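Below is one structure, written out as structure tokens; the observations come after it.
Removed from the display is one protein chain of the complex; every other protein chain stays in position.
Presenting chain A:
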């Protein structure tokens, strides 16, 4: 099962290697990792998506908490948090499929960042499934370059609503 861990860490060099090293060393597989500084410049937030049963994820949490630079670890249940990834795609278009491409972009709530004679540069954010979906719809046009972030997440304030 996929788990999303949201981790607060001290924002200083080496923390990334401490955290990622822990995963390789203990044989846990990371699907994605996203890092950014929080409103407090001394603290970064990391979102790690990993595959594993509850036992493995429990072990990961315990081991993470043993790292001195890790301040907090939260296991985000899918239903009670919002999860997002961002993707940038540059893909080919032709005279004939140009309007089809634009229609698709509108339908998916995709932002168009650049249009040229023979290409479109788009931006899309959504949950992991939505992002994968958009990529697969664009793929037949011919993707030239793609850049996709890891997932970030935040728990809903109201945990009872779900």
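Basically, a contact is a pair of C-beta atoms (placed from the backbone, for glycine too) under 8 Å apart; a residue touches a chain by one contact, two chains touch by 3 or more; residues count from 1.
Assume contacts and distances are computed from a predicted model.
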Of the listed "OB-fold domain-containing protein", "Ferritin-like domain-containing protein", "Acetolactate synthase" or "Cellobiose transport system permease protein", the name UniProt assigns to the chain that isn't shown is "Acetolactate synthase"
Out of A:37, A:65, A:82 or A:113, which is the one that touches the chain we can't see? A:65
Which listed residue (A:21, A:36 or A:142) would be found touching the missing chain in the intact complex? A:21
Extract the touching residues of chain A with respect to the undisplayed chain. 10, 13-14, 17-18, 21-22, 25, 42, 55, 58-59, 62-63, 65-66, 68-71
